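Left out: one protein chain. Kept in place: all the others.
After this line comes chain A, so read on.
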Amino acid sequence: SEMSKDMMPGPYPRTPEERAAAAKKYNMRVEDYQPYPDDGLGYGDYPMLPNKSQYERDPWYQWDQPDMRHNWGEPMHWDFDMYIRNRVDTSPTVVPWHTMSKHFLLFLSIMLIMFGLGQIYPSYRPVGPKQYPFNDLYLERGGDPNKKPPAVIHYEI
């Protein structure tokens, strides 16, 4: 576009003058401006903003872009497209995260262990083989009607 080269992001700022120039470029205060640590991952001088989603911003303020909750010219987070309101939400929860995860994992692990134990050691009421009438259903199973079926007695007197 028609923006000059010094308005675009550049390499990591080394001197305090470069830091001040970068803060001015990104429309931030010099004290607020904190670039990503310089370990060669490709961030350059882009500011490191707090990892909060757009859901946490004031819904009642008149933003320039209300659906994004973002103002014109305000520096965008590196993961801005992740933190939009349709995606990741980092708003504070009613119950702390560690409590929630502990409850969930305890419940899940106990249920899985009990189901596993039930598969390894099944327990049910004792059953015997099923007893069919009419000499073990001789005619229904295709036995010859002219022959005498073998007598099957299921009881004892």
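We take it that a contact is a pair of C-beta atoms (placed from the backbone, for glycine too) under 8 Å apart; a residue touches a chain by one contact, two chains touch by 3 or more; residues count from 1.
Throughout what follows, contacts and distances are computed from a predicted model.
> I notice the complex is incomplete. Of the names "NADH dehydrogenase [ubiquinone] 1 beta subcomplex subunit 4", "Vacuolar protein sorting-associated protein 26B", "Centromere protein M" or "Bifunctional peptidase and arginyl-hydroxylase JMJD5", which is the UniProt protein name for the chain that's not shown?
In UniProt, the chain excluded from the picture bears the name "NADH dehydrogenase [ubiquinone] 1 beta subcomplex subunit 4".
> Among A:Q34, A:T90 or A:S109, choose the residue that contacts the chain missing from this document, as touch is defined above.
Result: among the candidates, A:T90 touches the missing chain.
> In terms of residues, what is the contact footprint of the unshown chain on chain A?
1, 3, 7-12, 25-29, 31-32, 39-44, 46, 50-52, 56, 64, 71-76, 78, 80, 90-93, 96-98
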